[in-house]
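Read the structure below first, then the notes.
Of the protein chains in this complex, all but one are displayed in their positions.
Note that the chains are named A and B in the order they appear, and that numbering of residues resets to 1 at the start of each chain.
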Amino acid sequence: MSDTINITLKVWRQKGPGDKGHFETIPVKDVVTHMSFLEMLDTVNEQLALEGKDAIAFDNDCREGICGMCGCLVNGIAHGPMKAMTLCQLHMRKFSNGDTIAVEPWRARAFKVVKDLAVDRSALDKIIQAGGYISANTGGAPDANGLPIPMEIAEKAMDAAACIGCGACVAACPNASAMLFTSAKVSQLALLPQGRPEAAKRAINMMRTHDACGFGNCSNERECEAVCPKEIKITNIARLNREYIKASIGSDVM
Amino acid sequence: MQLESKIPAGPLTQKWTKYRGDQKLVNPANKRKYTLICVGTGLAGSAASASLAELGYNVKTFCIQDSPRRAHSIAAQGGINAAKNYPNDGDSIWRLFYDTIKGGDFRAREGNVYRLAEVSADIIDQGVAQGIPFARDYGGLLANRSFGGAQVSRTFYARGQTGQQLLLGAYSSLSRQIATGKVKMYPRREMMDLVIVNGKARGIIVRNLITGEYESHAGDAVLLCTGGYGNVFYLSTNAESCNVGAAVKCWRKGALMANPCFTQIHPTCIPNSGDFQAKLTLMSESLRNDGRVWVPKKKGDTRRPNDIPESERWYYLEEKYPSFGNLVPRDVASRNAKYVCDAGHGVGPTGYAVYLDFSQAIQRDGKDVVQRKYGNLFDMYLNIVDDNPYETPMMIYPASHYAMGGLWVDYELQTTIPGLFALGECNFSDHGANRLGASALMQGLADGYFVIPYTIAPYLASIYGEAGSVTEDHPAFKETTKQVDALFKKLTSINGTRTPDSIHRELGKVMVDEVGMSRNEAGLKKAIDKIRELREEFWKNLRVPGSLNDYNKNVEKAHRVADYLEFAETLAIDALERAESCGCHLREESQSEEGEALRKDDKYCYVAAWEYKGFNQKPELHKEPLVFENVQLTQRSYK
Partner (left out) sequence: MSNWLTNAFSTSIGKKLLMAFTGLCFIGFLAVHLIGNLTIYGGKELFLSYVEHLHALGALVTVAEFGLVFLALVHIVMGLTLFLQNLKARPVRYEVKKAAGGRTIGSSTMPYTGILILLFIIFHLVKFRFVDKTPVDVNDFTILAATFSQIGWVLFYIVAVIIVAIHVSHGLWSGFQTLGLSHSKYMPFIMALSVVFAIIVGIGFGFIPIYASIIA
């Protein structure tokens, strides 16, 4: 059951944001095909440790595809070749013996490389802080069933809320735009009646923050949708656009 | 040491109301004079940080990941319990309380558990107000399901991502407070030590995981919301960065570690497939509703499962427990899987797995029905194991999943160190010896949103004159930083041949084999010896390459493993001391005539709280007797 393959890893090494960085070629022998991609990197790191070398830095945490912490470009595609999957869920059996695998960090002006494959995605947090919430202080909430919400609406909101904030959309976007990320949160809250009171302010402020963080502009290339591990749709971007138009032209919010 | 639980007097149903009515308050204008330190941004940490900031306190919040949104609460799938009784099926606060305390095998405090049940409904209200898209019925009202064998439908859910949605809800409230400046957020920081000044928790030292710098942060109280210690078993369903470090550091400084031997083992995880395995993935327990568990009757049978004829399959759960069959509780299912594998019937590459067979369900209901119910789980299994569960039986094996034990806290969630509070999975308080399904989310949020904002006030009121009096310039910070620095220098100067991971993996093996689901005195003693040997090996033969002033996974792992090696021994000692079968665990010496778990209420109806006595010293046991005035202690039976 446990087949092994030999691969050549071309992995990006970069000491920090100031460093230029380069590809390091590491031959990796006897990779068990049942390994996940990150477990393969673990074994490489274990080997590097025994040789007294610096481990490859990469972010990861839950390893079940929900925390959104992992992610790099594998052979030029964010989170690797499989659809609707985070990097931690990619398994080595999807590669063949003798393959050369290029691994690169997310690249965007808004995402500085921290080290090797790890990047700083705090800009995504900043976008949420600009309005990706409903101002409901703890304690004052009315009964949960006081506000019926049609099932289709709740489902659509859930589709958008499934975003894990991994940043693959930014990484894959030819313009390094974070519109899919931003629109997912705007959509979720705009669809729900609880989110309507702040909808206008939210759309405008989150968009301005998006721009201020240095993300690019959406040109509807749909690469984000193609790599999104949670299959967030660009219909959310259209909804954000609508919310933005309503907010800037039809509301009192400047 | 006298353990004072501070449970308010009076009838059970009035305790929390009375407490809230009687407690001291902090004047709104004075709240801004306090700075609270919150470590961790899971459900408990995010909820507490946001709620306390809303009240006007200044909060400094720390998390180990790159963003507060990634804490491991996010991985909870099933749902969250609340005594809303929306389905009109007989649920009530009392029933949720009773189910929780009974589920915990009567090893939790009545007062705490009742409060948890009381505030459970508020959590759902709060979540909906935050915009959490809970599942709904066609009429637009909230949907409920029955979970983990409960007889009422009280579980609210958001697809299979309830934990994610609840956490993102709390994260959104936290983000709002970060934007107002009331919360200062420090990501990629790991707590390295607690700073105590004049006997009170006054701050923490954290390590910046990118630069390796030690940073001092002073405050008026410290809230530990750092989750559980499931990774002591190395392979668990916990995330990579889940660790016991922060709790252990507080334990060394005088907080007590309560009931560490109470850990939950989840029966339906995808089994280990080799030494490279980093973690185990949990699949919903609902699989057991339709799957049949079996192993080959012949030991060491290596045939493919479909080649093994019906007569040579051993449906051990159905045979042993005719009335419950495959739906026996988590601990019984887990334990029996271990027994048959230990006896040589196990399957899969490591021999530690059992089959979960859906062929009968597929024949009976059709593939479509099975796909509708379990499609996403089957896909997940197919991706990880590369085997199609529609055609060949799934393989499953139990894995460590949740820690009921944790830092000892009183009714106010305060540890034995004044000013140090512990919330969520990190404390021991509400689940007793076993946790009900869909109750972890409930407890984390209850502590953060609805308990700590009230229970921290009396302490803060009591130190009013000292608010803000201790700053980072206090010599205690320099002193503690020096100690932390010394520890890291030591870790990196051993220059041996073993990586932290390799020792951790070995520790995990010992813990799973001897301190897991089924324990006995001889095994536990053996385990304690082995843990000591491993600790010695660690401090003699560790190798940590790379720089201390850098993003260095080896350094991070090294000190976490050091903490596990100390904590694991206490866990084993606690298990040894508790010579009863209780909650999740079978103590082999304590069984009924039919071979079932036997609890011993006359001897062990207490909380075991362990005091740290120094490196390589046996910790000291303090007992907090558990008093039950409202419920009758009963034994479980699943025959």
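As a convention for this text, a contact is a pair of C-beta atoms (placed from the backbone, for glycine too) under 8 Å apart; a residue touches a chain by one contact, two chains touch by 3 or more.
Being a predicted model, the structure only gives us computed values, none of them experimental.
**Q** Name every shown chain in contact with the chain that has been left out of the document.
**A** Every shown chain touched by the left-out chain: A.
**Q** Based on the whole complex, identify which of A:158, A:172, A:192 or A:232 touches the chain you can't see.
**A** That would be A:172, which touches the missing chain.
**Q** Touching the absent chain in the whole complex: find that residue among A:9, A:88 or A:218.
**A** Spelled out, the listed residue whose C-beta touches the missing chain is A:218.
**Q** Considering the whole complex rather than only what is displayed, give the residues of chain A touching the chain that is not shown.
**A** Within chain A, the residues that touch the unshown chain are 10, 12, 23, 73, 75-78, 102, 104, 107-110, 172, 174-177, 179, 204, 207-208, 210-211, 214-227, 234-235, 237-245, 248-249, 254.
The rule is simple: only the chains that are shown with their structure count from here on.
**Q** In the complex, go through chain A and note every residue touching chain B.
**A** Result: residues 1-2, 32, 34-36, 38-40, 42-43, 45-46, 48-55, 57, 59-64, 66-69, 85, 89, 91, 93, 114-116, 118, 120-122, 124-125, 128-130, 132-145, 147-151, 154-155, 157-158, 161-162, 164-165, 188-189, 192, 194-195 of chain A touch chain B.
**Q** Which part of chain B faces chain A closely enough to touch in the complex?
**A** Result: residues 47, 50-51, 54, 65-72, 74-75, 84, 86, 122, 124-142, 158-159, 161, 164-165, 168, 171-173, 175-176, 178-179, 185, 187, 210, 237, 239-241, 273-274, 276-279, 281-282, 349, 383-386, 449-450, 453, 497, 499, 501-502, 543-547, 550-554 of chain B touch chain A.
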